[in-house]
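Working notes, beginning with the structure itself.
A single protein chain has been removed from this complex, and every other one stays in its place.
Here is subunit A:
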Amino acid sequence: MPTIGVNRDALFKSLGQTYTEEGFDELCFEYGIELDEVTSEKEQIKKEQGEQKATGASDAIIYKIDIPANRYDLLCIEGLVQALKVFLQKESAPDYRCVAPLNGLKHKIIVTPATQKIRPYCVGAVLRNITFTKEVYDSFIDLQDKLHHNIGRKRTLVSIGTHDLDTITGPFTYDAQTPSDIKFISLNQTKAHTAPELMELYSKDSHLKSFLPIIQDSPVYPVILDSNGVVLSMPPIINGDHSKIKLSTRNVLVEITATDLTKAKVALDTIVTMFSCHCDEKFTVEPVDIVGHDGTVVETPGLPYRQETVNANNLNKKIGIDLTASEIANLLTKMCLRSEVTNADSGEILVTIPPTRSDVIHACDIIEDCAIAYGFNNIVKTFPRSVTVGGQQLSMKLSERLRHRVFLFLACKWEKNERYGTNCLSDDVGTKMRQVGKNMDNLAVHISNPATLEFQVVRTSLIPGLLKTAGSNRKMPLPVKLFEIQEVVLKDGSRETGARNERRLAAVYYNKTPGFEVIHGLLDRLMQILEIKWESTNPELKGKGYCIKGAEDPSYFPGRCAEIYVHGKAVGKLGVLHPEVVTNFDLVCPVSALEINLEAQQRIIVGK
């Protein structure tokens, strides 16, 4: 969620009203933005760089406001003030218009075919007779930053260049050239560099270096030139110094290059609508012709006013309110969605969605705005009328019962371990458990991009987690008894995703003596609860109950491991862990362990 910082006093002045902090917080809450922090330039510098650096910085109060990620029109003070003034019914929403120059000669940006290889789209517009102040200038730069970061996805999808139009001469060309052929003085530099030199230069720039990979390896770099060959910008990295905007600049060329045309258009509409309020003729924008690589000419910005018809009845039904069509139209108008009732009887409302509201893409967005304007907290709370019957997943139900019946009331301290992560080092389930080789690779799901090295694979066994917990709790009195009922993930080619979860129960007993009988007793108790009989030597029960048979497993001490069979199928193992496993997990006493797949038992329960 983007956050913008606005000067409180300037905000209140523009709103024509002052608020207490609580009062403004309340307004934000109602509108769906959030007053996140109250600070000042001084305080921010103090927090980030220390007291000393803060001396001399401004004490003016800054409101940090969280903006919903789809509301690009609220990312600067101009837009925020406009939206709130309309919401507070102090003003009606402006009419944004494209006005071609009097002589009819629009500026042109000619897009060459070469650009299709790297960054195919370009749009542009001119802000005529704009007046910058320091505050307006800062806001203009800041909005570009915010758009770059959000809708532009860190300039990969969209990047914006703004230029002093009076320093350059059209028509402009959007081209893609071999990097070494591009040479210009970039923003705030004193001498000309070639594009490869610039890439080198900015590889040390903390802000710009993250954008370099967007074009770095391309054989051609995007570049925008004027008719004299002056480089306006090398998107998405840097503008030229020649056309940079100063406080005295009166005419601004906005150019946007992109890999996503929809987003480029939205970004352009946002910038020009937000700052056209500073033009002599307010809310007007001078269009620019984009001459496509195939010769087609498209005028930008689109400044689309889209119309959508909604029905009052339907809208009432979705929200759970009961308003007339004209009441709804009034509410929507407060949200900058100018609305008029076209048929009072049927409740038809014609809603006009302005170019600032690119977030409105469906009637449901209009419904939300109506609910916001009505006040979420004014809506009467009701309960869905249909009666439904509750139900549990058998696996969850079984787990809950086992947790309570087997472990809580057993007269020993079995402790539920719910703390070990699902993802772990491949070592934990592999080498440390003495399970090496292709067996591991065949079983475990591998993660490609873990932010933390600890997460390489998804665990295939619950025992390592229990051992780690025991290892971290060596100060606890012995014996330490831990259990966990959770799912592991195993590769399984027969499944849609190629993997499946398997619900397991695992327990470890850590004491001075191995305590195989304790773990074994736990298994017996578990089976008793599940009404699965011990086969013993009774031939009648053979294959119909459970039994354990000696087995081999590298994780267990030789001769101290048994496989558990339920209805004749192997479902898990129990035994005394191999001393190497014990030491691998930083433990010093013998450990007996049990791990059993619960899904077989589930099927047996269902079968009954």
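Following the convention adopted for this analysis, a residue touches a chain if its C-beta (ideal position, glycine included) is under 8 Å from a C-beta of that chain, and two chains touch if they have at least 3 such contacts; residues count from 1.
Throughout what follows, contacts and distances are computed from a predicted model.
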{"item": "Name per UniProt, for the chain absent here [options: \"Mitotic-spindle organizing protein 1\", \"Cardiotrophin-1\", \"phenylalanine--tRNA ligase\" or \"Large ribosomal subunit protein uL11m\"]", "value": "\"phenylalanine--tRNA ligase\""}
{"item": "Contact partner of the left-out chain, one of A:G229, A:G295, A:G390 or A:P539", "value": "A:G390"}
{"item": "Chain not shown: contacting residue from A:D365, A:E563 or A:E580", "value": "A:D365"}
{"item": "Sole residue of A:N103, A:T452 or A:T537 that reaches the chain not shown, by the stated touch rule", "value": "A:T452"}
{"item": "Contact with the hidden chain (one of A:P68, A:P171 or A:P196)", "value": "A:P68"}
{"item": "Residues belonging to subunit A that touch the chain removed from view", "value": "1, 29-32, 34, 68-71, 153, 157, 260-263, 306, 317-321, 359, 361-365, 367-368, 371-372, 376-377, 379-393, 395-396, 400, 403-404, 407-423, 441, 445-452, 455, 458, 465, 468-469, 471-473, 476, 480, 483, 487, 489, 491, 493, 496-501, 503"}
